[in-house]
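One structure is given below, encoded as structure tokens.
A single protein chain has been omitted from the complex, and every remaining protein chain is retained in its original position.
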Amino acid sequence: MKPSLPVRLTAEFLGTAFLVAAVIGSGIMGERLSGGNVAIALLANTIATGAALVALILTFGPISGAHLNPAVTVSDAIEHGLPWREALAYIAAQCAGGFVGAVAAHLMFGLRWYSFSAHPRRGPSQVLSEFVATFGLLCVIWGCSRRTPSAVPYAVASYITAAYWFTASTSFANPAVTIARALSDTFAGIRPQDAPLFIAAQFAGAFAATALFRWLVPRVRVDAGALS
Amino acid sequence: MKPSLPVRLTAEFLGTAFLVAAVIGSGIMGERLSGGNVAIALLANTIATGAALVALILTFGPISGAHLNPAVTVSDAIEHGLPWREALAYIAAQCAGGFVGAVAAHLMFGLRWYSFSAHPRRGPSQVLSEFVATFGLLCVIWGCSRRTPSAVPYAVASYITAAYWFTASTSFANPAVTIARALSDTFAGIRPQDAPLFIAAQFAGAFAATALFRWLVPRVRVDAGALS
Amino acid sequence: MKPSLPVRLTAEFLGTAFLVAAVIGSGIMGERLSGGNVAIALLANTIATGAALVALILTFGPISGAHLNPAVTVSDAIEHGLPWREALAYIAAQCAGGFVGAVAAHLMFGLRWYSFSAHPRRGPSQVLSEFVATFGLLCVIWGCSRRTPSAVPYAVASYITAAYWFTASTSFANPAVTIARALSDTFAGIRPQDAPLFIAAQFAGAFAATALFRWLVPRVRVDAGALS
Partner (left out) sequence: MKPSLPVRLTAEFLGTAFLVAAVIGSGIMGERLSGGNVAIALLANTIATGAALVALILTFGPISGAHLNPAVTVSDAIEHGLPWREALAYIAAQCAGGFVGAVAAHLMFGLRWYSFSAHPRRGPSQVLSEFVATFGLLCVIWGCSRRTPSAVPYAVASYITAAYWFTASTSFANPAVTIARALSDTFAGIRPQDAPLFIAAQFAGAFAATALFRWLVPRVRVDAGALS
């Protein structure tokens, strides 16, 4: 019944590739067309990312759970939703997918296949933003997946749509996406030297939410294969 | 089956905190990026608030009912959906959550942890707007929760998305959020001295809708724990 | 089981009042805030109208069918979904609701309670637009309500969201709303002398779609009480 590991890894790879392509590609398009109005560029970036998440989680959720995010995969492994060996393979697939997605976005827009970002994102406000963003994301995932799993695609996409605007960092909330964005000197980029603190804050937020929801909603396996 | 009171209060606290963070945070971001075009700032504020409501009601609805709003909690208590003792605890949790959400938004954007708003919102048009906004909100809640409870997250979020634009006050429609916004000298703020009339109009609108729907849709317990 | 006629008429009255308040109110707000960029004003108007339709059809659909539109009510009566006597009462409630919604919008924004619109909307392109808009609306209603009634709120709201932009008239597609907009000298208004041709085109489009769907999807009662 449950798809084989190679099938699930392919789903994580493809899903994360499309997610990163959506984040970076729509950032490039938004910046090119918006004539310098950053709010309009971010609005386009937001709508594209939220819509992509709905489509990708509906598509890949029934196959691999559509984690598309190492912070989600590690949290799921902590909760015994996934063996640690498979979790590591998931994370590798997500990071590889994110890299391929960034390259695909660059090639579609006629840019060099990769370039290190020069976009600084640092300081306590940014790091706090990533903690809050990922804490909230895992709250949404644990709360929804344990009680109304069929709504997870809409809940996650809606949450990220909101968090793009209510956090100062525009809510990366995903270590694999953060790494891919460090390789893109475009609207959605982040300087490589700023990435480690982002990633640390993301894992910290994810773990805090996971611990809290053990108490708030008694543990049940989150299984993306059951999402629909 | 029904979660314990502390669990439900934590859900109301967290949910209202994220709701206020979304309202205030996206207002700050929108204003910063929109280069003076208030319509674009409000559009971003609207999309973030509506999307946050979808995610938060899906996440916390099955736990506490996801009232996140004293006007909803009091209306529910009037309809015997919640004992009055629990209703008071809900309201305290909502107000505390709203305050923490405002502080979190300020810190994420590098502002002082709180500041009284200087944004005047007064006059009969504004007060009428809040009456209409909250009357409509409770119509949506009673109409949906008694007949199609699984659609409540989408109905409430859609209603508020619309009401941001069709009321002159941008539809606060929530006493706990109003108090929190009085403590934020940002795009979404309201002068503390204007808050009491807003709150009075909100409760009046909520009670009018509650009375009307007793007749329109025969009474059944609205139970957020049953929303999904 | 089926609500009494007075209850259903109240639902049609309230629903149409909120729909018109959303259309006119968000038009005023959009125009005031958008600094002369009509596309941004119409975008706000579109999002508010589409979101209001989701909320209102979810709320009032289970009570009265949430027609909120004389062209829908007459089409339903033609298909024997509603006795003609009740259809006339529905239409009266819709027109009265539309008038009250327009007045409410004006008062919320501090305008005179009504004012005849000076906004010309005429010529064959505009009339063709209304024919196409209402033809499409009834296609969506008949297609969805006969096969997937629970999706009607989302289908209708999505259709109108699109039609605001793909028709030259911004898709009024509703005689009761057209009359109410003639009484509003604001962004969403229409000159009273241009309204009759709009209304004629709307009924013509509705009847054409109704005739076509008799053949496309064999007749079943469309019953808004069954929408959820």
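Annotations
By letter and in written order, the chains are A, B and C; residue numbering begins at 1 in each of them.
As a convention for this text, a residue touches a chain if its C-beta (ideal position, glycine included) is under 8 Å from a C-beta of that chain, and two chains touch if they have at least 3 such contacts.
Only a predicted model underlies this, so the values are computations on that prediction, with no experimental measurement involved.
The absent chain, not drawn in this view, touches the displayed chains A, C throughout the complex.
Within the whole complex, the absent chain has one touching residue among A:N37, A:S75 or A:T178, and that is A:N37. Where subunit C meets the omitted chain, the residues involved are 36-40, 42-43, 46-47, 50, 123, 125, 128-129, 132, 136, 139-140, 143-144, 147-148, 151, 154-156, 158-159, 161-162, 164-168, 215-217. For subunit A, the list of residues touching the undisplayed chain reads 3, 7, 10-11, 14, 18, 21-22, 24-26, 29-30, 33-35, 37, 40-41, 43-45, 47-49, 51-52, 54-56, 58-60, 62-63, 104-105, 107-110, 153, 157, 228.
Methods note: only the chains that are shown with their structure count from here on.
Between the contact lists of subunit A and subunit B, the overlap is empty.
Different-residue interface: subunit B and subunit C share under half of the residue numbers found at their contact.
Chain copies subunit A and subunit C are related through a rotation whose angle, from the C-alpha fit, is 180° to the nearest 5. Averaged C-alpha coordinates give centres for subunit B and subunit C that are 28 Å from one another.
Inter-chain centre distance (subunit A to subunit C, centres taken as mean C-alpha positions): 39 Å.
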